[in-house]
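The complex is shown incomplete by one protein chain, all other protein chains being positioned as in the whole.
Letters A, B and C name the chains as they come in the text, with residue numbers starting at 1 for each one.
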Amino acid sequence: MTQLPGLLDTEAIRKDFPILDRLVHDGKKLVYLDNAATSQKPRQVLDVLSDYYERYNSNVHRGVHVLAEEATAAYESARDKVAEFINAPSRNEVIFTKNASESLNLVANMLGFADEPYRVERGTEVVITEMEHHSNIVPWQLLSQRTGAKLKWFGLTDEGRLDLSNIDEVITEQTKVVSFVLVSNILGTVNPVEAIVRRAQEVGALVVVDASQAAPHMPLDVQALQADFVAFTGHKMCGPTGIGVLWGRQELLEDLPPFLGGGEMIETVSMHSSTYAPAPHKFEAGTPPIAQAIGLGAAVDYLSSIGMENIAAHEHAITAYALERLSAVPDLRIVGPVTAEDRGAAISFTLGDIHPHDVGQVLDELGIAVRVGHHCARPVCLRYGIPATTRASFYLYSTPAEVDALVEGLEHVRNFFG
Amino acid sequence: MTQLPGLLDTEAIRKDFPILDRLVHDGKKLVYLDNAATSQKPRQVLDVLSDYYERYNSNVHRGVHVLAEEATAAYESARDKVAEFINAPSRNEVIFTKNASESLNLVANMLGFADEPYRVERGTEVVITEMEHHSNIVPWQLLSQRTGAKLKWFGLTDEGRLDLSNIDEVITEQTKVVSFVLVSNILGTVNPVEAIVRRAQEVGALVVVDASQAAPHMPLDVQALQADFVAFTGHKMCGPTGIGVLWGRQELLEDLPPFLGGGEMIETVSMHSSTYAPAPHKFEAGTPPIAQAIGLGAAVDYLSSIGMENIAAHEHAITAYALERLSAVPDLRIVGPVTAEDRGAAISFTLGDIHPHDVGQVLDELGIAVRVGHHCARPVCLRYGIPATTRASFYLYSTPAEVDALVEGLEHVRNFFG
Amino acid sequence: MKLDSMYQDVILDHYKHPHGRGLRDGDAEVHHVNPTCGDEITLRVKLNGTTIADVSYEGQGCSISQASASVLNDLLVGKELTEAQKVQELFLELMQSKGKVEPDDAMEEVLEDAVAFAGVSKYPARVKCALLSWMAWKDATAQALAERETA
Partner (left out) sequence: MKLDSMYQDVILDHYKHPHGRGLRDGDAEVHHVNPTCGDEITLRVKLNGTTIADVSYEGQGCSISQASASVLNDLLVGKELTEAQKVQELFLELMQSKGKVEPDDAMEEVLEDAVAFAGVSKYPARVKCALLSWMAWKDATAQALAERETA
């Protein structure tokens, strides 16, 4: 077996993930390389979910009975855990949503309905980048259509990095908000936060960071980022589906208007008017994803017990190895940075003229799960003049042997369509 | 044991719900009478959740690998099941949200951003009722604040029913939308849909029905309702938390603009503009609550296997029995209809001067879980001049013995504060 | 019965016979609500220099929130502001102790009847009830002082 420096004890870790024992297509071992789409879930998280439903399922915040108190305590303690995980200055800055997309839409809508100085309106500008996930493009397109604000963006270099050469023209005094991805889900690029934040602060623009592909894979410190909002999603970081997070600076959360209205987010309601609870509740209308938040709490416990530094090191080693081996496959072209520096564990590529759909289909037959298509980042495909890519993405349980299986699989693909 | 006509075999049913064996407060049997807040979950639903996470967890719609195909098939088949459960003309009319609150906010926001003839704006009117849950009040208050539309509402009779005597003044030619609750979560009232729909159709207003307390408890037929939108929530109907439903008429879903933007809801995206997928996907931005939708599918399977007619009959019998027994408790005043006709299984009451918080606390000590407060329907408390109520609410596993326990518990409360 | 630790006789007495209830003249008035249960209080503070001349209140709520307002009136009226603040802080600390603080003589010296609320601190949903009037008092006092400054 290949020995790389910095690898985790995947043999032990993989035992935590029941699905990794799954056999597919008449007995082939599952090689799950679709982690950028969603991660698998450890037993430790699944047990917490079952325990909730079997022992203390209840609605939260409004009951005096035991189950309600236990559920409320567990739900709010998940908030504490997430706050600690991202080094938030206050637990009240952690808002639970249903996914990262809702988190990003929440920010965009708040800014559209906000008062000065935050209000996005005609005459102001919103800045994103060409490597955003659709979930960080469409909300801003909708906002600019609805308010008349101008949408601008950073382009990409041929190497798959942000082109910041014209940063002073892109981010201007008119810019109200700059929203960008910390780690690209299609290119793997890790973006230079500091340069963007510095310029944004210069002009007084708010900074939104889409950390969906960062939170699962590396230490995330919202204070160090110096952003105003940070969004991520539970299902990519060993948590359940149906839960996302928006972190926002307390004073902004106090100043900005609510988005969804309903139970839980109010202070007092009459037919004529309502007042709202303080954040985070102001932004959590209706019965929250209770089990899912508690599950996410268990997921960050799990990740922390392994250590985010260690996970990052593991993935770095796997990514470097994969880049090396993939670059030796004939006709394979990596879309995104070709070295593991400032790079996450998602590797997109094309294989000669063979369409990614066909690549993925043949790999699947071998038990290898990769993703194919535009990965919800169609502008990146347009930028590089390709219809789609095949993407292999790794996580804490990925092994060098799985990289080897992928490389062998690609040989098989080439023969099949040769 | 009390024998009532129409009761289900609760002995068998209760075996499906692991939590009902829970002992609280040093060995007291849990008497769970907080079903209007959230229901408990049967083993059949929990098994489906585990199976998803342990065998075929994957993101949906975009993969060619086995797990993605299985997850997509299960997710979409949950949509089929829900469509059948509510007798929707088309599966594409079923939108998965995170809860009923999101469903209602989704409608309110679509109408605010819509083109004519749907657009809610200055000069138009929105109609609700005084017995709405906050989740069907605040979204419309926000909409009217943001658009300048006028918010109007139906008042309540002393008996806890809608006062429709002035229906022609409340619903007028200016009315764009009428949104009301099918079964009140605080009063228990079942509202006369037909009268309201008839008048709304007369003036060309859209009808939104909040069926959060109906879907779990009685057959729900969206075609028979003749509504345009119907909202409900999974966690109250044996499903997981984190999942809700909005049903809407196909042509409306085609005409109305999207709400949240992001992955999954697009047809094609460029930096300059995007086009959207057809409904339901247009309204499901981001990774959906996959496990939760599949869990909801299992929940409707479970409910259907028992039969919604049978569940309604069971609850009717329990409610009639509870109303009878409660009305014999000294100083107890029922807030809402005092007979079981046109009435759901949530019973609110006050007990002399004893504050509901104190009632609930003492009942809890006896293992009896009820809810206290304004039940997210503060205007109802204002209307009846009370600060709060104690609410006992029943479900398919509730027994006459649990009603007896409640009545005994209330005696204990009276002695404690006597 | 475990409940007795919450519903001490002292608390039930204050609940049934509240002290200082009713709205009287004040320098500042606030209205606080507990959104989770709907408890409400309107509270006025009257200062006389740095002394608390009166705390008057009206509201609706459970035994815990009502008794707590009554105890507050007993404890704070007539006190120097700095002293009152110390009482408030100690009460807050006790209420947030999750039942882990056993009031000793020193604490009882300061909190008097309010030590009876120690048992309430075990019930998270009720802690907010007990704190409602105290938070309102803190708020009203801050407003009264701020108004005096701008006057």
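In this text, a residue touches a chain if its C-beta (ideal position, glycine included) is under 8 Å from a C-beta of that chain, and two chains touch if they have at least 3 such contacts.
Owing to the predicted nature of the structure, the values given are computational and were not obtained by experimental measurement.
Asker: Mind giving the shown chains that are in contact with the missing chain?
Answerer: Output: missing chain touches A, B.
Asker: Sort through A:33, A:372, A:392 or A:405 and give me the one touching the missing partner chain.
Answerer: Within the whole complex, the residue contacting the unshown chain is A:372.
Asker: Among A:104, A:381 or A:396, choose the residue that contacts the chain missing from this document, as touch is defined above.
Answerer: Reading the full complex, the residue touching the unseen chain is A:381.
Asker: Residue by residue, what part of subunit A touches the chain that was omitted?
Answerer: So the residues of subunit A touching the unseen chain are 25-26, 355-358, 361-362, 365, 372-374, 378, 381, 387-388, 416-417.
Asker: Mind pulling the subunit B residues that touch the left-out chain?
Answerer: The list for subunit B reads 61-64, 68-69, 72-73, 266-268, 277.
FYI, only the chains that are shown with their structure count from here on.
Asker: Using the touch definition from the top, how many steps at minimum link subunit A to subunit C?
Answerer: 1
Asker: Of all chain pairs, which one counts the most C-beta contacts?
Answerer: A-B
Asker: Report the chain whose mean Cα position is at the greatest distance from that of subunit A.
Answerer: Greatest centre separation from subunit A goes to chain C.
Asker: Provide the C-alpha centroid distance between subunit A and subunit C, rounded to the nearest whole angstrom.
Answerer: Roughly 45 Å separates the two chain centres.
Asker: From the mean C-alpha coordinate of subunit B to that of subunit C, what's the distance rounded to whole Å?
Answerer: From the centre of subunit B to the centre of subunit C is 38 Å.
Asker: For subunit B, what residues touch not just one other chain but two or more?
Answerer: Residues 25, 357, 361, 372-373, 378 of subunit B each touch two or more of the other chains.
Asker: Two-or-more-chain contact residues of subunit C, please, as numbers and ranges.
Answerer: 36-37, 123, 126 - these are the residues of subunit C that touch more than one other chain.
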